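Heads up, one of the protein chains got dropped from this complex, but the rest are sitting where they should.
We call the chains A, B and C, going by the order they appear; numbering starts again at 1 in every chain.
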Amino acid sequence: MDQIILGLSVITSLGVGLIGTGYMGKCHALAWNAVAPVFGDIERPRLVHLAEANADLAAKQAKALGFGKSTGDWRELIADPEVDVVSITTPNAFHPEMAIAALEAGKHVWCEKPMAPAFADAERMAQAARISGRVAVLGYNYIQNPLIRHIGKLLAESAIGKVHSVRVEMDEDFMADPAALFYWKSEASSGYGALDDFGVHPLSILSTLLGPAQQVMADLAKPFPTRPTQDGKDREVETFDIANILVRFADGVSGAIQLSRSAWGRKGRIAIQIFGSQGTIAYDQERMNELQIFAREGRASEQGFRTILTAPIHPPYDKFLPAPGHGLGFNELKIIEAREVMRAISGETAHIIDFQQGLVIEKTVHAIAHSHRDGCWVRL
Amino acid sequence: MDQIILGLSVITSLGVGLIGTGYMGKCHALAWNAVAPVFGDIERPRLVHLAEANADLAAKQAKALGFGKSTGDWRELIADPEVDVVSITTPNAFHPEMAIAALEAGKHVWCEKPMAPAFADAERMAQAARISGRVAVLGYNYIQNPLIRHIGKLLAESAIGKVHSVRVEMDEDFMADPAALFYWKSEASSGYGALDDFGVHPLSILSTLLGPAQQVMADLAKPFPTRPTQDGKDREVETFDIANILVRFADGVSGAIQLSRSAWGRKGRIAIQIFGSQGTIAYDQERMNELQIFAREGRASEQGFRTILTAPIHPPYDKFLPAPGHGLGFNELKIIEAREVMRAISGETAHIIDFQQGLVIEKTVHAIAHSHRDGCWVRL
Amino acid sequence: MDQIILGLSVITSLGVGLIGTGYMGKCHALAWNAVAPVFGDIERPRLVHLAEANADLAAKQAKALGFGKSTGDWRELIADPEVDVVSITTPNAFHPEMAIAALEAGKHVWCEKPMAPAFADAERMAQAARISGRVAVLGYNYIQNPLIRHIGKLLAESAIGKVHSVRVEMDEDFMADPAALFYWKSEASSGYGALDDFGVHPLSILSTLLGPAQQVMADLAKPFPTRPTQDGKDREVETFDIANILVRFADGVSGAIQLSRSAWGRKGRIAIQIFGSQGTIAYDQERMNELQIFAREGRASEQGFRTILTAPIHPPYDKFLPAPGHGLGFNELKIIEAREVMRAISGETAHIIDFQQGLVIEKTVHAIAHSHRDGCWVRL
Partner (left out) sequence: MDQIILGLSVITSLGVGLIGTGYMGKCHALAWNAVAPVFGDIERPRLVHLAEANADLAAKQAKALGFGKSTGDWRELIADPEVDVVSITTPNAFHPEMAIAALEAGKHVWCEKPMAPAFADAERMAQAARISGRVAVLGYNYIQNPLIRHIGKLLAESAIGKVHSVRVEMDEDFMADPAALFYWKSEASSGYGALDDFGVHPLSILSTLLGPAQQVMADLAKPFPTRPTQDGKDREVETFDIANILVRFADGVSGAIQLSRSAWGRKGRIAIQIFGSQGTIAYDQERMNELQIFAREGRASEQGFRTILTAPIHPPYDKFLPAPGHGLGFNELKIIEAREVMRAISGETAHIIDFQQGLVIEKTVHAIAHSHRDGCWVRL
């Protein structure tokens, strides 16, 4: 790690390695590229090394994304002494091996969520992180939205009093068409279905806002018991595209989570409602620059839900835009996340979900699945 | 019943008796008054007899609401041969005795929901209705909204394909303030809480749209374990202001119902989402003149939820307003309901929830409460 | 007028005559029927006499709408000593003759808007009202919406500081189809087009909220220069389906009004935005139970437009519904208007637009048309 002295503080120019260049890999690359100009308070990370499935692809992508070296063997990247932090953006099944190797090589890790298909692997990853003493962050970027962070601030201030209940819906429609051909997402080997496919997002958000779930009880459902295959037959669907979940948090907070990847017309809905003794907060990811608050204040004749647009007063929106209401994009959350990863690496308090917290989320996912199987509440 | 000949059909001028003149009593009176001018296809009902707690109040209210006779003894009203149909709008505890007496006296009955606090009483009411052969209707007026009826039509036409899942939220905030004094709605004698207080509304709507629930599993919650009393102490709350319910309907339709009477800022929210294999329907009672539909049709680049405003093409809106988008009110649903009651009395097919269907709703309510108590699914 | 003594005040049972039984006639009849039960503070008006185009229709409608007498000659109704107030709901061309005759006969008049196609006739009506000393009210019912009245209260309280600008859009789509056959609304004899057809509604609302316009400048437009006729030809359109208007009010308040009866998808839009030195108010008639307010108050991080649902705290909603957020309908505004007409008749302060104020509105309409013709500002 190159060290330079700027003013009073020691700033390190971080060496970045990137494994994987699919959509998320590109997203990491762009975030590493933009984080310094956007925030203006850190040294530009150096894009050191990029790994892809083969050397040619790696070379091409390194050029496009601005990385200095490239390799078809990710172990080379991990062995590179110039690399300080490794972005892992490969399919989930590769996460454990790569993350553990990187941590063991003394690198910091920024790994896309979820941790691993098997809980035992996730546990090994968390253990490797603990042992290494390195920063190990999961890519739960929704929690980086300035408005989600502002919700956290409002709750910490008791702006809606004591929270007593919560609801989250997360819906998309990429599995909504029963005529679409059977593919791997309907195979049991891919996991439970909507629950682990994207249920981890609501869990990550709730985790940062309310702490972990304590008891869960769920009903997983298959909207389409079979799906057609290419040869014109029907194959039985093995995963659940829908999950309806009852949750209990600490302090008597009750909740409900509903997930569907077969909800026609929903594209990126994460609708959150948090009810407190003095008010209500509502949010929908499809309008990620708006927050709704109802607070008991002022005259009854003018009480109502306020629609708040993200503004410079909701940090770090101010690092992106000088005027309110102009709108952040989904990809920009990753730039904020990169800044938090860097904060964690510098030993500052960071707003992240690390491997230990991530493990709790994965544990909750499996508990929810068990509650469905057994038809009764599962305690965490 | 006066009979007159108008054109080819025999039209009867219905004699109406009204018991109770609180908000709902007034609502019934106004509906009986308006139903003939609004619909223009029936004889004006005669407002014959009104009963209240005492003769003076009865006389005053009869004058105000336009009834001919008045009485402080509701049994006199039921004995009145001029009365053909009895509107019962008294507190729930009185429903069984009054409804059964009216039915036994050969009167048709239009009774406000729910049937009765005790399930056994509801059963007696349903039995009395069966034996009498008279029309016995419950005042579930939300189902009369032209848009709710239009949803039914759309489902019947498979406009969104085969329905596979559903969600309903019903929220108000009249119990949201923890500093409000303990009153009877927090006593166990009043029932379970949000569940029977207004959970019957979502159940009535789902019942007409999807049929009855088959299995239920619920988590009832108390946002405020105690509430203050007038003498400055705290009293333990005995009812549940929140209910989170998992539901399974026939044909593998899965669902979730969430109820809260402690949801700050929600005033009359009944948010319904119905997901099908070809589309989604959404509705919120707080915007009762709007319906949202997402249907897979046309180019992908212009697909989205359509917001439909009630219009003359959604009967019987046309009876109220000649132009679209001008807005029906909640009270006007009762006029539609009155027309349906009259249709039932004339032996026509009517869009109502009668005592038999009402009994299924009440049974579901109790099953939900049992599922919470026992922590497991209850089959209906 | 029957007089009775109730408590300390003299209450009169008002005798009502109704001329015309189209949609608006029915609306008046229902309002006269419902006003006493709804408000509970007045004697039930007596539905005395109904006039229609011929005696048969009149008799049939009198029966349906609950009137005692009927006639095919409206002059008989006006001569009836039992009639105290005359509802005039006939086509606009008949308003002057009927209203003037009624006023001269000493009756109060409740006449549907606008006053008359010709400004000279409107002037004669206003003069007749002045001379008669009787109550002469125009049926501008949008101003009766509890939320519109609440806007008035907010402005009077300077809740958004000093108003400096305003915008109103009124749009429907009943003339939006260029393939629809030419009919009388495209003939010059029907007036200017959107301007007088429904532009009077925004003017009536602005008039009660901000006072009359002082200067106007407009661009009237024909979206479709010709329309097809039944014989397959095209006929030149003589009226303007669109009007874009610049307005100046007293005290430097600037404004813009946009009208279109060819705005596909708009069904009853009256979108109002009022900007003040301390906040903004927004309203749309298509969501007539919602009001938006932005006020500078509290922390900047939670400022935003509040969506207020009509509630009992917005009188006279409380006379219709005991709970907030349940929704009034368009027709119910007429019941509120009936109460105001009765208030005016009893000599109380009433929230109405009388013939004198109505004349100012009609004058403004003509001034707007002249500003278009002359291409320059017109001062009122």
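To be clear about the criterion, a contact is a pair of C-beta atoms (placed from the backbone, for glycine too) under 8 Å apart; a residue touches a chain by one contact, two chains touch by 3 or more.
What you are looking at is a predicted structure, and each value in this text was computed from that prediction instead of being measured.
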Among the chains presented, those that the missing one touches: A, B, C
Residue among C:A221, C:A323, C:A350 or C:L380 touching the omitted chain: C:A221
Contact with the hidden chain (one of C:A256, C:I313, C:V360 or C:L380): C:A256
Among B:N54, B:T229, B:T307 or B:Q356, residue touching the chain not depicted: B:T307
Absent-chain interface as seen on chain A, which is shown: 23, 26, 29-30, 33-34, 36-38, 40, 44, 63-66, 172, 174, 266-269, 286-290, 309, 311, 320-332
Absent-chain interface as seen on chain C, which is shown: 160-161, 164-165, 167, 169, 176-178, 217-219, 221-225, 242, 244, 246, 248, 252, 254-256, 258, 260, 262-266, 273, 275-280, 294-296, 303-305, 375-377
Those residues of chain B which, in the complete complex, touch the missing chain: 150, 154, 159, 291, 293, 295, 297-298, 300-309, 311, 313-314
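Here is the rule we use: only the chains that are shown with their structure count from here on.
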Euclidean distance of C-alpha centroids - chain A vs chain B, Å: 43
For chain B paired with chain C, centre-to-centre distance based on mean C-alpha positions, whole Å: 34
Whole-Å gap separating chain A and chain C, where each centre is the average of the chain's CA atoms: 54
Residues of chain A engaged with two or more neighbouring chains: 295, 303-305
